[in-house]
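Excluded from the complex is one protein chain; the other protein chains are retained at their positions.
Let's turn to subunit A:
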């Protein structure tokens, strides 16, 4: 992730040396106290990562932008609820953004299935292109190696759930798994991923 804020990043943070990567957890804690400059810095440090995930789930550009905006407003509103002891700030942001993205695709599906399908078919973005730079990075390679440690079914189940926004029941149907087994594959795969990458507990 490019942590260097872009040119329009705005007011520099007090106490943050120029050029240093701001710590999202510290920025989040400042945001909880109503510090707008800290929130702007948090946005600059994380917006591309958050939007990348939202776009991958939602696919439609205009809707993804709405969801990213909603997610950041929610992050501002609930910043005080972030607990550093429970995990990283980035994971907390991504959790909020992911939930909003999934809510969006599920409610869109319910209200206008036909319309959305049409939209998705016509606006699907090519991730291989947009992600070229990211894939070259060390971080992406590490994740790819970790994903290779999973069984094919675990990997597919996790990707359909996380990036596809499908429920575990839908994942089971998509992968021809007996009902109730997709949730186990998802859990086992995530545990292995966690232990390979060495995040969380």
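Basically, a contact is a pair of C-beta atoms (placed from the backbone, for glycine too) under 8 Å apart; a residue touches a chain by one contact, two chains touch by 3 or more; residues count from 1.
Rule of thumb we're sticking to: contacts and distances are computed from a predicted model.
Trainee: Looking only at the UniProt record of the hidden chain, which name from "3-hydroxy-3-methylglutaryl CoA synthase", "Urea ABC transporter permease subunit UrtC", "Multisubunit sodium/proton antiporter, MrpE subunit" or "Regulator of SigK" is the right one?
Mentor: Options "3-hydroxy-3-methylglutaryl CoA synthase", "Urea ABC transporter permease subunit UrtC", "Multisubunit sodium/proton antiporter, MrpE subunit" or "Regulator of SigK" considered; the missing chain's recorded name is "Regulator of SigK".
Trainee: Even though one chain is hidden, which residues of subunit A still touch it in the full complex?
Mentor: 1-2, 6, 8, 31-34, 36, 39-40, 43-44, 47-49, 51-53, 55-56, 65, 68-69, 72-73, 76-81, 86-88, 90-91, 94-95, 98-99, 102, 106-107, 109-111, 127, 130-131, 133-135, 137, 139-140, 143, 147, 158, 161-163, 165-169, 171, 182-184, 186-191, 193-194, 197, 199-201
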